[in-house]
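Mind having a look at this structure? Questions to follow.
Note that this complex is displayed minus one protein chain, with the remaining chains in position.
Here is subunit A:
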């Protein structure tokens, strides 16, 4: 597995490799058991537009003011999406797994009150050379417009509100700004502190160990762990375990 050359900064090709690894890993591992209590990732898509590409992770919007429903809405989740052509020989198998997963996932549509979705778009900032998180709620009934009030009432998990205000938390502050591709307002975590947050999180793991340098996928998992949890984006446990296992296997063979 290739390592990130200039941690905590990422090049475009390292970013591409990281997001496609995450996507293929997601569709390789079996979905979380329903009783796990997790709000699982529903889909992981790579979206290509205007010569750039980025990762979209979709979840149900589950908040304290929202009754948790164990149904998922897959309708429309594949529009705007191009699947990355997989070059490896495992691609056929992966596609099959994807389809099986979709078929297994029983879709129960409540037409009157469909479950709103939250989309997390991970893009590489050309300025800061770190991934940046843009997120927004997709709701056919337009109940969750991109305002700060909706952010604190419905999106940010309880107890994390302070972390997301500029100057007080580890983040550069959550605000509403225009999405770089759609130019429509979405939530956005300013990336000005991301590099130092990533550096701090790895120094905890192993301050002096060269061999602990990160491969592309582990970098992305670390970044999601550092930036995502304050806004409801966690790494699912089985995905985290799978990354660790693959890394160990990778180390064993080299």
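FYI, contacts are C-beta pairs under 8 Å (C-beta built on N, C-alpha and C of every residue); 3 or more make two chains touch, one makes a residue touch a chain; residues count from 1.
Just so we're on the same page, contacts and distances are computed from a predicted model.
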* Chain excluded from display, named as in UniProt, from "Large ribosomal subunit protein uL23m", "Autophagy protein 5", "Fanconi anemia core complex-associated protein 100 isoform X1" or "GPI transamidase component GAB1" -> "Autophagy protein 5"
* Would you mind spotting which of A:29, A:161 or A:176 touches the chain that isn't drawn? => A:176
* Structure fact -> Among A:26, A:41 or A:128, contact with the omitted chain is made only by A:128
* In the whole complex, what residues of subunit A lie against the chain that is missing from view? -> 47-51, 79-80, 82, 126-128, 142, 145-148, 166, 173, 175-178, 180, 182-185, 190, 192
